[in-house]
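As you look at this complex, bear in mind that one protein chain is not there, while each of the others sits in place.
The block that comes next holds chain A.
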């Protein structure tokens, strides 16, 4: 045993050395460092480089355990079992020296070879033979636990199936098979074990070390291998299996019993020879997300103190422990954050006010105190979970520890028990006093706006929302309108009626009044109401066709720059005067398919980007409402929203009669939802990992500080991680999202979400813990960003390529061992990934070419999808399709009224029965499809007398019969379940072209349509590519 040590040091030494060599605490910038909003607290903070206890002994041949423990930054030594495959080239190149001769080849060089030498399912006694029994002799003696033979064998078998005894009494062959499949690491390791004489035992402890603390006393490596599950109850096999789960996730329940193991991956039989045309796929058997989005359960069960997944979702909860592992995970590695997600009643985020002590944060990395910090030294110190620095506990915050090391006041400290809390920010977190909520409306009054009826709807909606604007009594409000000139309105409270001031000098914009353009709503209420009442009629006869949008925007900026706030732009005519005028450029068919194609999707004029930067600086968020029936260059206008944390709402060809309700609802929601103002957001994470790219609507103020002038519950942000160090030495990575904002009531607060995720050492585990919703969210943001720099085709191909790569990698893990030649296999957790990938390629921003979606719609959908939270995005990608007529004809059973909403159908035309009535719901609209052979009764009941008329002219309204009431109830219920957007209802009859085509058929993502693949073809195509050798 002694002789193996010289061979090992290169690994532990590396693990110990790298963190110190390159360990800049990545979240060096404290929250406050860069915003005008945040205070001087930054100055107090100086990143002290971590002291490296043994930086000078990296390659010395001291004992491996000592070497890896030297870090002092983590509690147990977490060596990695797959070091050999991972370490930087240096350790992989075998020098001729003695120590390395034990690794004749880099031990786990490729996953492909490994399984070959690996012994397939237990129960085949032949498996024993290749193992040199000597090498494993020590093992049976070592497990010190008094347990019966069978469980022992089950537990310890996987790593060494070849050892005779493990098979001899394997009374539970089936679970073991699954066990192995779930644990590819073992497979590869084992092949290695075959090659290696005793020294290779050392990888075993390191493997286990990744999950469970190795007992410090263990001198023999194998003991530490057992360490993870030393205390399993010596009962029957299933329990033994559960204990396996525990050993992976200390503290978790026992989520995966046999069931979980069996489901570890799914396979799809593809009967045909790959490459042949005959589709051997059973379309019915393909996986479909008919239950909608499922939040990953396992993750929150493992770490019960994590914040709810509605706030933070990781693309995989298993963080790879090495860069090489991360590079084999071809999917995005990152997180989707929705900091203000609406919490159901009873789960509100608790508010904590540290009056006397100030907010408790780590001195070095500025992490906020959270449930994962540990208190030591009888409660006088606390250890930061992110950078492991020992901090002093302020006197007023001190509490004694009980016998288990927990603070005795734990039940009164939500910040130490809950993953999400809000801290009341003290003065240091404000550069200026909290500003009131400000709403400034910039309304286009050119002739097309007047004709569309937009102004009327907007004025009515604003008026009806005046009572519900947040922040009473401080709320400020202001208006300006523009056509070829800019009109300001003096709404001083002493006036009885607003005064209009016209500025027609567009070259040199000035604000005609110093104040009173932005007034306190509660004081000037009557003037504001008078204004809104008269606004529609004021411009009734306007025939001006110009739009001085750019100058108007500048003027609005000047009015708002003191206070910041929200700027709502209602825009109808392509900007034609002054700065920021735009050209008609969207209807050029020939550009598509060329290298210049993407230029259409990025802003034409730098003015908009510069303006957006200025607006963000002054804490102004822009929401763009566009209404034109012609081209309005959403690509340029949307930039304003993109960089100021706003949103784009596009109502193509707005007609108040049709879209009025939708605008009313969405504007009202925009005005009345709880909004966080003047905010900045930062996400911190543990040593060795770093967030490097961010995707969504915001402005990056420093490398990792997102400036968000306004945030609300409907906005989500995606970000991607990279590993900074070759090897992660910790067992857990912690993430902390902190959003510093001003609430509408004038309180400055910090909302903190904390989550922990285990570090895993093998790829199979990463797949097992993947969260398809988050993966798809990040994916779609990346794809949309890609459309801004390259062709649509390329963006689609990149989506497909990444899916193929990841499935190929997964296949390499498992395919050979399970002889799945003709089958496509994918992890259970990602079974919907191919379908969502397909749906993404066919979504509005990415689909087809010139003819498939108007440019403006494409851009606005792109801007919208960049902000959507996971749930809504998945709904949009794979909408629900529900058959209604059967339900109508059934006798009314009030109880299961809404059960029907859960019975979703696959999105394929073959599921549309011409005798049926279907509801298609993508979260933004309803399409109700009337089959050609639908019984006239139903149609008559729902539509009244004009049921036979052209459906585009018919609107749905409640009628005096049970059926119609039922339908309305269902629609209402659907709308209520998802209030962030209004579902506009379209009626369409089978065969009614072209409406049926663009409303419904093109959205049935499983069907072949134009040049796009259907689901079956897509799967086959992916499968073929997966099978191709690289």
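Operating definition for what follows: contacts are C-beta pairs under 8 Å (C-beta built on N, C-alpha and C of every residue); 3 or more make two chains touch, one makes a residue touch a chain; residues count from 1.
Criterion: contacts and distances are computed from a predicted model.
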Practice prompt. Just go with whichever of "Serine palmitoyltransferase 1", "Nuclear cap-binding protein subunit 2", "25.3 kDa vesicle transport protein" or "RNA polymerase II subunit A C-terminal domain phosphatase SSU72" UniProt uses as the name of the absent chain.
Written response: "25.3 kDa vesicle transport protein"
Response to the item:
The one of A:304, A:350, A:433 or A:991 in touch with the missing chain is A:433
Worksheet item: Looking at A:747, A:992 or A:1017, which residue reaches the missing chain?
Response: A:747
Response to the item:
Sole touch to the unshown chain from A:515, A:674 or A:886: residue A:515
Response to the item:
Logged for chain A, residues touching the omitted partner chain are 353, 355, 424-427, 430, 433-436, 473-474, 514-515, 520, 522-523, 562-563, 746-748
